Every structure is written in structure tokens, then in C-alpha cells.
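Have a look at this one before I ask anything.
Removed from the display is one protein chain of the complex; every other protein chain stays in position.
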Amino acid sequence: MSETALDAAFFVRWMTAVAAAVDREADHLTELDSAIGDADHGSNLKRGFTAVRTALEKEPPATPGAVLVTAGKTLVSTVGGASGPLFGTLLRRTGKTLGDAERVGLGELRDGLRAGVDAVGQLGSSAPGDKTMLDALDPAVTALADGFAAAAEAAGAGSRATVPLQARKGRASYLGERSIGHEDPGAASSALLFAALAEVAR
Amino acid sequence: MSETALDAAFFVRWMTAVAAAVDREADHLTELDSAIGDADHGSNLKRGFTAVRTALEKEPPATPGAVLVTAGKTLVSTVGGASGPLFGTLLRRTGKTLGDAERVGLGELRDGLRAGVDAVGQLGSSAPGDKTMLDALDPAVTALADGFAAAAEAAGAGSRATVPLQARKGRASYLGERSIGHEDPGAASSALLFAALAEVAR
Amino acid sequence: MLINVAETVVADALRGMAVAHPELVVDVENRVVVRRDAPVAGKVALISGGGSGHEPLHGGFVGPGMLDAACPGEVFTSPVPDQMVRAAAAVDSGAGVLFLVKNYTGDVLNFRMAAELAEDEGVTVASVLVDDDVAVTDSTFTAGRRGTGATLFVEKIAGAAAEEGAPLERVEAVARQVVGASRSFGVALAACTTPAKGSPTFDLPSGQLELGVGIHGEPGRERRAMMTSREIAEVTVDAVVDDLRPELPVLVLVNGAGATPLLELYGFAAEVHRRLADREVAVARTLVGDYVTSLDMAGASVTLCQVDDELLRLWDAPVQTAGLRWGR
Partner (left out) sequence: MLINVAETVVADALRGMAVAHPELVVDVENRVVVRRDAPVAGKVALISGGGSGHEPLHGGFVGPGMLDAACPGEVFTSPVPDQMVRAAAAVDSGAGVLFLVKNYTGDVLNFRMAAELAEDEGVTVASVLVDDDVAVTDSTFTAGRRGTGATLFVEKIAGAAAEEGAPLERVEAVARQVVGASRSFGVALAACTTPAKGSPTFDLPSGQLELGVGIHGEPGRERRAMMTSREIAEVTVDAVVDDLRPELPVLVLVNGAGATPLLELYGFAAEVHRRLADREVAVARTLVGDYVTSLDMAGASVTLCQVDDELLRLWDAPVQTAGLRWGR
């Protein structure tokens, strides 16, 4: 598995699978955001990943890194909100870290994603435990050492583990204790990101 | 019965009984007005007859005519809407027609009310059959020849008979055919007026 | 509802107007709102009024270039004659007073009584009825067309004429001209809740709308399944244009009923313009906002007023009120 070499087409398939998952789950994500946020996370990501799909179809980049940089830039330019810059930075930084290699192995992807996740924490001044997307992203990247399926599972578990947390960052933090008992929408969409990765890798 | 001689105190009791009836039925009148009007008839009359009660208590007029003129003027000054000028005119004109007699008989009262009802029709450019207060007032005054109870009964029947009519005057006329099937609020309150008269005459 | 008790809603609001608008004299007890510099020497005075619940109409339109006084009644209930008599006494400079009256039985009767009483006190009074709502058939079988959005046009344009020093007959003629040149049509997406009743005045299931509603929470002429903003604009503009058949450019008022977000109202205004273009109606000016409201009703109305150069000049003239303000 650590011998896997992933090409640009794989990354395009990944982003396309994320777009499909977000389409499917948009209402659910908005529902989650409506409980402890402002009821737009689903439509935000739907708008963003639809634009990503269009951008990648129009001019498919030649390298894995370029695919993610394009995806990240597109998210920044079309999503807005907190998740636009954060998800955008995640993908852009991951892509930049991958450089212009034509193919990347699992270890390189993990290093890239680690850099991306660190950039998210830096941009958002946030850390795992704050009840944000980091609670899914961080364990997922760690579990990537055990393969795509393990990463997807860790992301899902991380997202579900946000339910009992009190939010310290983002809009949900305004609710104080009332944020407890709800799953973080950004963690839930991060789990979709890794589920899609596992799906296209299968 | 036609020998009855009614003094100022009787007319004060009548107005007080109307005030009590309107208090009791205000929500119902507003409910009726909400179906084909603007949901204020109950509070309009409640405000008006509360003021009438206060005015009559403060300085009880010496004659039946003066009681009704005071009541009518007070309604004009406190009710507003269509019913303020109309009910106000009804009582004021009736009072004026009674002149300054200390006591009035049933026949005189009937003549006075007939003049009052005519003044309402003139002011409102309306006639029985238009689905207004006149549909209760007009038959009530006619039936007054047979006594107070008959008048009250005729007023109630007249009010109920507005249900199948299409309104041609007032706010309900805006609804066209949709005004059919509802009792006119002003007719319903007119029936209270005559029910109160029968009650104090008993 | 954000109120104390239903009985004090109007008085409470007038106390609020008093603290927010030192440029107005607000007589809370007698329910009269007067511009502070009244009576203005030699100027015809404009007085309007009607039930409360339509704010900023009318109190929000008192000030230079518009009304001299407003008489707010109880919620959705026309004011009593005493209010207009008092207002006339406060604002008449000797040049006469013009009553601007929305055509509802209650308003007509109370203003008529007030005119008689004020004339008894030596004030010259003229009255103009506003009846612009094409949803109501104007026949002997109704109380006639309702007065709705055109009230704003009449108050603004006649107010400008009065501010310029036009005599009473001229101001009255201008007001009549505006009434004749104006038509409206409104829709409701949800009913309003009056303080006295405490629940919606009619029951409108979501996914339905009422076409041809008035401004007092009364149901309209017809209930339909929900339509898009574009479809509603088509029905609304067509109803007005078919009746008015404008040959001159129009002033457009895209008016919010109260609870419809300004965001949606602007979108609706775009669709209204689109339909006016389809109908080859030229637009001179467009005003978008909550001006003639029905408490918290959701919905909107469109009023058109066709204007010649003179009416347009008077529309553009300066106005300084709480609810409408430009120029100078």
C-alpha cells in the first residue's frame, strides 16, 4: 500500500468524488450548521466544489500538486465564510508541498496533508479539541499511515467525537455551553473528504 | 308595554349593559372582523363603550336624549374606524330626536331610533342587504313595535342573516365573493345593542 | 410581539418617535405629530392620518417637503375627528389645510366629520381621497378602491407643491392629479399579527400566497400556490399596467409589507423592472423599501405613478422626513 503511486487523474477523481459527496450531503451539512452556526456550510461547500469540478474539467492540471492548488484556489475564490479560506488553504498548501512531481506515494501525500493541516491550524489559530474541522483532519492524517480506509474511519470518528465538545473557535463558540451536544459541520465535511479519498483509492 | 316611560337612568343602564356585553364579546367581534375585515371591531367598541361608561358615570346627563347624545359623541371621539362615526351617529341622532324630554315612551324611542338608523344609512351610503350593521339595526327598530324582546330577536336574526350575503359596503366589500359565509361584525355588535336593551327593560 | 400591552402600543410608539425625532412635535396624549416649525407662514398645510401599523406612513412623512401633521389611529383603525381638528389648528397658517385621506369607510367618515368641525372653527379645508388599489373593483357594489402605496406619492408630490408656496386649489389639484395617475397591487406571503388579536389575521399555509391584498391584514382576492419572484412581478405589474395604461414615464414604488427582507425586495424590484420593460413602460425613478407597511406581513406591492415633467420635478424636490429624505 505504501508503494501506491498516485497520478494527477487520481487527484481529479478524488476532488470529483468530494464534489459528489458534498452535493449529496449538502442539506445534512447545512442542518448541522443550523444547530450551532448559520445554516450555510452545505451550500458553501456545494458552491465551492461545483466550481472545483468545473475548473478541473476545463483545464485538467498535469500534476497532483497542481490539481490540489487549483482546487484550493477555487475554494478560496468561491466559498467565502470560514470554510473557504480554511479548506482552500488545506488543499493549496498540500498541493504546494507535493511540488511538481507527476506521481506521489502515500507517504508524500501524508506529509503534504500534514503541512496542509498545520496551515489550517495556523490560519485559524486553532488546534484539535476546539470543535472544528481539525478534529477530523488531524486524526485522519495521522491514520493515513495505516492506509486510506483507516484515515476515512479516523476522520469519521473524529467528527463524531466533536459532539460532546464545547466549541472554542468559529461561530459555534458564540453559543458557549449550548454548542455541546452537536456535531461540528466542518468536521463532518472533513470526514467526507477522507471518505471520498478512500472511495477513489479502492 | 307601549305605556312604558323610560327615564335617563334607564338609558344609562342600557349603555352600561352594552359596555358589559361588548367587554364580554370583544374577542368574538374581533374574530368575526378578522375573517372579513381587519380584526379590530371588538377592541374598537370596547374602547368606545368603556369611554361611554366613564363619561356617563362622571356626569350623568339629566335626560334620555342627553344620555344618548353624550354616548354618541364619546363614540365618535374614541372609536375611530367605520364603526365610530356610524354607531356614534346612530346614538347621537337618536338622542337629538328624543329632544329634552325627561321620560320617553316606547313609541318615541322607536321614532328616535328610526331617525338614528336612517342617519347611519345616509352617512354610510348604505342600505339593508349590504351586509352591514344596518341588517341588524333596521329589522330591530321595525320589531320594536312588538316590544324590546322582539327587537332583540330581530336584531339577532338580522345579524345571522348577513352570513350568506356578499358585502357591498365597508372593508368586507373588498373581498367580493369571499365575504360570503361570514357574519358581519357590525351587525353582530348591533345585535348586542338590542340584546342589552331587552335585558335592562326586563 | 415586542410590546408592553396591546392597549398602549400606539402611545408607546409615539413616545419613541418623540425621543428619536427632536425635529417633530409629538403630542402623545392627543395623538398628533407635527413638524416643529408649523405653522409655516403662507404655506398650505398637509394633514394625513389613518390607522397605525403602516409605519413609516404617516408620522414618518411629516417634515419639510411633505406633511405638516399626521394623525395616527389605533392599529388598523382610522383616527378620530378630534385628532384632525387639533392638527388643523396646529398647522393652519391661514392658507388652508389639505386632508389626504386613504379611501376606507372609516377614514372617509372620520376625516369628513373633522373637516366639518375644523371649518366651524374657521379653517379652510379641502380633502383628496387616495384610491389606487386595482385589486378592488371600483363599482357601486364596493366601498371603492382602497388607498395604499400611492399615498406616498401623493404626500410627497403635493407636499413639494405646498412647500413651494402653491395655493390650496393648486395643491389640491396636484394631489388629485397624482391620485389619478397612480395604481397599486399587492401580494402577501404571510399574514400579519395585530397586537389586539395576538395571532395572524388570516391563515395562509406556507407554500401559498394571497394576490390582491390590502394593507390591513385582510385576505386578498385570490389564493394561489407559491410563485417565483419573477412570476409575482408579472402578475403584479400586469394588474397595474393593464389598469393604468401609462403613456408617460412612471415612478415605481416597490414596497415591502413589513417582514420581507430588503434583500428579497431588491430582487423583486429587478423582476418588476424586467416586466415593465416587457410591457414597454419607461421608468423615471424607482424607490425600494418598507414605506407603507402592514405590521409584520410578508409580501410586497407595486405602485406606479405616471408623471409629466412637472410632477417629476416635484418628486425630485427636497424632502426632510424620518422616512423619506433627499435633496437640499
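Couple of notes before you dig in:
First chain written, first letter: the chains are A, B and C, and each begins at residue 1.
The criterion applied here is as follows: a residue touches a chain if its C-beta (ideal position, glycine included) is under 8 Å from a C-beta of that chain, and two chains touch if they have at least 3 such contacts.
Predicted model only: the values in this text are computed from it and were never measured.
Among the chains on display, the ones the left-out chain touches in the entire complex are A, C. Screening C:84, C:108, C:241 or C:265 for touch with the missing chain picks out C:265. Within the complete assembly, residues 30, 34-40, 42-44, 47, 76-86, 123-124, 168-171, 173-176, 178 of chain A touch the chain that is not shown.
Residues 1-5, 8-10, 12-20, 52-53, 55-56, 60, 75, 189, 228-230, 232, 254, 258-271, 273, 283, 286-288, 290, 293, 295-296, 298-300, 325-326, 328 are the ones on chain C that touch the missing chain.
The working rule: only the chains that are shown with their structure count from here on.
Taken pairwise by the contact criterion, the protein chains fit none of the simple patterns, being neither a path, a ring, a star nor fully connected. Chains B-C form the pair with the most C-beta pairs in contact. For this pair, chain A with chain C, the centres built from the Cα atoms lie 53 Å apart.
Note on chain placement: the centre of chain B and the centre of chain C lie 31 Å apart, centres being C-alpha means. The centroid of the Cα atoms in chain A and the matching centroid in chain B are 73 Å apart. Touching two or more other chains at once is no residue of chain B. Residue positions of chain C touching 2 or more other chains: there are none.
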